[in-house]
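The complex appears here minus one protein chain, its other protein chains still in place.
Entry: subunit A
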């Protein structure tokens, strides 16, 4: 009996009470992960609203008439590439290379800004053609869902500028590293939401 106890103590990983509190970076990233999941739950409500109201066009234009898949493909490419450069930025940060961090952050920002510019142009075109949010329930749901994602991207762009200023002025200190970690989680989560978005809104809207 003593033998089994000794083996257990030696081989099983430490229990939470023995290991003590987790390091701060893990606690921070886990908390931010919970926030991101709750953000995704909020998006799921907007998705549900859009899916329910998809055919409520009130005689106005429907998705197949409004959406330009070529532009959506470019937007998708921009966001996917910026997610990739954000991953490269995380690698550069992990190995504490300052120049590589700036370059990849600049690429991430440029691609995200290109995405946002294309989306704003799309909204402006739709509103110019009379497809504004107040035209039909379908368009209200569309602008709420896609616009909310666009707002998140805009917030991410501001965030990355702030982070680069912090890296420049404070260097790779632990708090700055934790914020950079949260930023890359945020940016990858936005790309996951965009995958659902271009599938449900644009591709299914054009196909159906």
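In this section, a residue touches a chain if its C-beta (ideal position, glycine included) is under 8 Å from a C-beta of that chain, and two chains touch if they have at least 3 such contacts; residues count from 1.
FYI, contacts and distances are computed from a predicted model.
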item	value
Name under which UniProt lists the unshown chain, selected from "Molybdopterin converting factor small subunit", "MaoC-like domain-containing protein", "Cytochrome bo(3) ubiquinol oxidase subunit 4" or "Heme exporter protein C"	"Cytochrome bo(3) ubiquinol oxidase subunit 4"
Positions on subunit A where the hidden chain makes contact	9-10, 13-14, 19, 22-23, 25-26, 28-30, 32-34, 37-38, 40-41, 44-45, 47-49, 51-52, 69, 73, 76-77, 80, 83-84, 87-88, 90-91, 94-95, 181, 184-185, 188-189, 191-192, 195-196, 198-200, 202-204, 206-208
